[in-house]
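Just one protein chain is left out here, and the rest sit where they should.
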Amino acid sequence: MQVDQLIEKVVEEIKKRSDVPKEEAKGPKAAGCGITEFVGTAIGDTIGLVIANVDAAIHEKMNLDKKYRSIGIIGARTGAGPQIMAADEAVKATNTEIVTIELARDTKGGAGHGCLIIFGAEEVSDARRAVEVTLKELNRTFGDVYANDAGHLELQYTARASYAIEKAFGAPLGKAFGLIVGAPAAIGVLMADTAVKTANVEVVAYASPAKGTSFSNEVIIMITGDSGAVRQSVIAAREIGLKLLNTLAAPAQPVTVPYI
Amino acid sequence: MQVDQLIEKVVEEIKKRSDVPKEEAKGPKAAGCGITEFVGTAIGDTIGLVIANVDAAIHEKMNLDKKYRSIGIIGARTGAGPQIMAADEAVKATNTEIVTIELARDTKGGAGHGCLIIFGAEEVSDARRAVEVTLKELNRTFGDVYANDAGHLELQYTARASYAIEKAFGAPLGKAFGLIVGAPAAIGVLMADTAVKTANVEVVAYASPAKGTSFSNEVIIMITGDSGAVRQSVIAAREIGLKLLNTLAAPAQPVTVPYI
Partner (left out) sequence: MQVDQLIEKVVEEIKKRSDVPKEEAKGPKAAGCGITEFVGTAIGDTIGLVIANVDAAIHEKMNLDKKYRSIGIIGARTGAGPQIMAADEAVKATNTEIVTIELARDTKGGAGHGCLIIFGAEEVSDARRAVEVTLKELNRTFGDVYANDAGHLELQYTARASYAIEKAFGAPLGKAFGLIVGAPAAIGVLMADTAVKTANVEVVAYASPAKGTSFSNEVIIMITGDSGAVRQSVIAAREIGLKLLNTLAAPAQPVTVPYI
């Protein structure tokens, strides 16, 4: 009896104190909190909000373009890549623009980033729709994020990059795009080298702890080129990255379901 | 028998590995460690120290003004706002100046900052008194810090800002001041917008992950104006922030006792 209670207490304590990303949080939730600006939440401690009429004083401090009365807001503790890729689909599907993308050093004690993404729109319905699409896409874009106690990998691929990817990574519009992330950063170096040797792709950018990241422990390579080549490079980087990450801790598992 | 021992081990292990801020650490402690420079500790893994005669070589590397022989030191893993607000009271109450305020990206895996605050004084007794006052005030200034597994909010209010607030935030001396922090940053955006729409206040500054923070996952707004208006704005921001933070995880609780 007493033993059972003790165990219960222990299990509760663990749940309370654990800050591992909630994997059960698949798909956006919008159970609501009685606030009209609330759109929903999703995996990665991601929250989606809208403001129909941004206050003039805030508008100015945020350096928003005056033509945007309304903004959509995506913020997350864990991940920047998945949210940016998801926002890219949202921009394709709605009448919005990406206004700012900021990367916090976060992931709740992990090696990577959190993010704050702002969509600008003339109508609040457009901003809301962009946030909804982003939240919905996150389940897919977390599919090739692999994590264990020692670090994480992230792989992303799209056949056609849109404005969020251009804004965040400087990749060419309308072309295939691949994102390859390894943490700790040493693993990312080898993933980057492998990706470029695998197929004929072009390096858009290369980021490391002191250059191009918010001091995250990642090496990130961004590639473009023929869609088949980009996809092949991303898959090769994933294969070598997983083997390396698994030398440091228990086998890394995908956060949701791999899509590449 | 063996079962009990196993459970004991498990509970011990959890305690050892858990790095949740110690909430039992309310009020400053000065149990001493046999070092004359030690003043005490307080909530947020905050430690207070003094140096009566700073070594010339260190003095120069720290860029201290030559008139300060003595320094008081406040450092913490969790929090910067509570320590700055507390230091502001210390500066009002003692013959010291705030020399530097530095913000680490910390909170032990959380979304915010840690801090290092240096007081300069001509007499070591003044430096010690400033550190003592700061440690004592922390119990109050952690009152409107709310945290859950997904993030945190921080609210601060004073009817009359002094030199620490001016140094840290650029707020006007002697006027009412409010600090509003939301993490993840998306929540801070809505809190900021709400605060400014609630009453007639002036925005002193607006900080976000890539601008004005140490890459923390926060949006921070600093406001000034009529004391009633500032207080009303802070309270409105707190209300909407709590509702939003609670959509992501279990209801956020105040770290100590709310004072606003």
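Order as written gives the chain letters A and B; numbering starts at 1 within each chain.
Simple rule for what comes next: contacts are C-beta pairs under 8 Å (C-beta built on N, C-alpha and C of every residue); 3 or more make two chains touch, one makes a residue touch a chain.
On a predicted model such as this, the values are computed, not experimentally measured, just so you know.
J.: Can you work out which residue in A:Ile47, A:Ile73, A:Ile101 or A:Val196 touches the chain that's missing from view?
T.: A:Val196
J.: Suppose we count only contacts with the excluded chain; which residues of subunit A make the list?
T.: The missing chain touches subunit A at positions 3-4, 7, 10-11, 14, 18, 20, 105, 108-111, 149-151, 184-187, 189-190, 192-193, 196-197, 202-203, 205-206, 208-211, 213-219, 221, 240, 243-244, 246-250.
J.: Across the whole complex, list the residues on subunit B that are touched by the chain not included here.
T.: Given the touch definition above, subunit B has residues 3, 6-7, 10, 13-14, 16-19, 22, 29, 31, 33-35, 37-38, 41, 45, 47-49, 51, 54-55, 57-58, 61-62, 71, 73-77, 102-106, 108-109, 114-116, 118, 214-215 touching the missing chain.
In the analysis below, only the chains that are shown with their structure count from here on.
J.: Rounded to the nearest 5 degrees, what is the angle of the rotation relating the C-alpha atoms of subunit A to those of subunit B?
T.: That rotation is 120 degrees, given to the nearest 5.
J.: Centre to centre, by mean C-alpha position, how many angstrom separate subunit A and subunit B?
T.: So the centre of subunit A lies 29 Å away from the centre of subunit B.
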